[in-house]
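Just below is one structure, and these are the notes that go with it.
Here the complex is missing one protein chain, while the rest keep their positions.
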Amino acid sequence: MEDLIQIGITLFVLLVGYFVGSTLERNHFKSIRNRERASRRMMVLTIEDIPSDWQSQDAGLVTGNAVVSLDYFKRFLAGIRAIFGGRIKSYEPLLDRARREAVLRMKQAALDKGYTAVINMRMETSRLASATKKGKSTAGVEILAFGTGVKLAK
Amino acid sequence: MEVHHRLPDDSVNVSDTHPLKEAATLVLGMLVLSTVVFIGIAFFVELAVPLIPIEMEAKFFGAGWGSVTSEMEEEEIRQAEEVQALLERLAAHWPENPYQYEVGIIPGPPNAMALPGGRILVTSELLALAESENELAFVLGHELGHFHDRDHLRMLGRGVLFSLVLATTGLGDSNTTSLLSLGGTLSDRSFSRDQECDADRFGLELVTREYGYAAGSDAFFHRIQKMEQEGLVIQFAATHPLSDSRIDFLRETSDEMHWEWDGPLLPPIAKPSTPSESDPE
Partner (left out) sequence: MDISNTETIPGKSIVSYYGLVSGSTVRAKHVGRDIMASFKNIVGGELKGYTELLQESRTEALDRMIAQAKSVGANAVVNVRFSTSSVAQGAAELFAYGTAVQVQ
């Protein structure tokens, strides 16, 4: 009987996590796509120097970051996946969202400073350990995108 | 030098499996895994249990018995002695019996339990409600059946090993433990159903040998079933799954073995001196 109640509660939390989580995810992806389309004129490159036939008037460091965490449903799936091994599909959209969001924020920062392109862009991922549960569970994952914003002369 | 402002295909970094499909596959895999692990453990326990000597069993699991006997009142001690006398008469029909039995009476809804080391607990309500000696004899015979198969050790062994395996392999992550133990519980239930059947059969045989017939053997089950329907007890079902088929099984076994069923019911023994409130009569 207690088992059933326990399972019932877990199932309820899972369903709430699933529905709310996937709605948020869908909306976020939509917003990301819109902003990517709007900001696509700003080039983001990993090369260390601007091509020799470009000219830069101004340059400076720009950064963008995003911290994300999994919903209960996906964390549950990831937990089981960790037993069988293989691709943790539930993590992919999360990290993809976070990374694109971080790049978009970096681009926004560059735009605010009047830059027209970002070169030598690097990305960094780090796990933020939760204060409880001896760091076993995660509070979230931070994605940091940074690069050098340049103002290209036409 | 040209610059193209095209957006790359953004679907490549996300697998397109539907999360619910993924969930179904994983949950199913989990249940299969836990069942396989559990059956493996059960198999190991089957092999290991006969190797444990009776004395060791009594020594290891003796703790806590003292608190049962010290809490028994004078009347309960008398009842325990009467029950023990009946138990020993029944056990005499099992020539290879290796156990020294000890009966304890505890308060609580009608039930009886076999504990490791030859200890049997009988609840006071079971004694108060029993309408014949035969009824009580079958319950005791059933518990002797658990000792015969050493089911208490099996159950304990399975439970302990299963938790141990979950803990050491790291399978028991907080998210997944409930799923794994669900698989374990389901498998355990089917094992204990078999055990109950075997114990019923053994108890029936002892009763038939003692009295020459099996009348009253199903009385306890009928009583519990009636009480469950009236919502009076729910606890019993948790430890002893009860069903019509289990009651029918007694009669079928008796017929199959050409044992006598009908016969006179003997007056009940080990009754409390003051009638209990829960006594229906």
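Each chain carries a letter (A and B) given by its place in the written order, and its residues are counted from 1.
Basically, a residue touches a chain if its C-beta (ideal position, glycine included) is under 8 Å from a C-beta of that chain, and two chains touch if they have at least 3 such contacts.
Keep in mind it's a predicted model, so treat the numbers as computed, not measured.
With respect to the full assembly, the chain omitted from this view is in touch with A, B. The hidden chain makes contact, of the residues A:Ile32, A:Ile88, A:Ala109 or A:Val150, with A:Ile88.
Seen from subunit A, the chain kept out of the figure touches residues 43-49, 51, 70, 78, 81-88, 91-92, 95-96, 99, 103, 121-127, 136-138, 141.
Residues 1-9, 12-13, 169-171, 173 are the ones on subunit B that touch the missing chain.
In this text, only the chains that are shown with their structure count from here on.
On the side of subunit B, the complex with subunit A involves touching residues 1, 3, 5-7, 10, 13-15, 17, 19-20, 22-23, 26-27, 29-30, 33, 171, 173-176, 178-179, 182, 185, 234. Residues 1, 3, 6-7, 10, 18, 22, 33, 36-37, 40-41, 43, 51, 53-54, 73-77, 79-84, 87, 89-90, 92-93, 95-96, 100, 137 of subunit A are the ones that touch subunit B when the two sit in their complex.
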